[in-house]
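Got a structure for you, questions after.
Every protein chain of the complex appears in place save one, which is left out.
Moving on, here comes chain A:
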Amino acid sequence: MGIRFILMVNKQGQTRLAQYYENLTLEERRALEGEIVRKCLARNEQQCSFVEHRNYKIVYRRYASLFFLVGVDNDENELAILEFIHLLVETMDRHFGNVCELDIMFHLEKAHFMLEEMVMNGCIVETSKSNILSPIQLMEKSS
């Protein structure tokens, strides 16, 4: 049920963040990422944001040079996932201030912390940006 993986990939197809909610071996991940990225990056702006691949449905959205790709089950609401990607980006924006590829690269663990507050085991935990960010800000303050 729900989200099976979340990927952030740059224009060149390099993975910048990967979070899986199911067990895949390293080789399976590499293969899957390669296939999906090739498929999604080849599509143009007018085409829809959904791609079917193997038994996943990929919902993707592009923000400047960064692609957000979310793999979901077949019975998941694609439009809601699209909205969720946007929420994720807004949350990161609020924290990093206009988030970019480098923010995520150099603060990989923080991006993961945010994601952890939003998604657990493929289900949505929290949709309020301040609720998502408060534990992270608390940690920053204390250190």
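We take it that contacts are C-beta pairs under 8 Å (C-beta built on N, C-alpha and C of every residue); 3 or more make two chains touch, one makes a residue touch a chain; residues count from 1.
Note that in this section contacts and distances are computed from a predicted model.
Of "Serine/threonine-protein kinase", "AP-1 complex subunit gamma", "Eukaryotic translation initiation factor 3 subunit G" or "BolA-like protein 2", only "AP-1 complex subunit gamma" is the UniProt protein name of the chain excluded from the display. Looking at A:Glu35, A:Glu52 or A:Asp73, the residue that reaches the missing chain in the full complex is A:Glu52. On the side of chain A, touch with the chain left out of the figure occurs at residues 1, 15-19, 21, 23, 26, 29-30, 33, 43, 46-52, 77-80, 82-84, 87, 105-109, 112-113, 116, 120-121, 123-131, 135, 138-140, 142-143.
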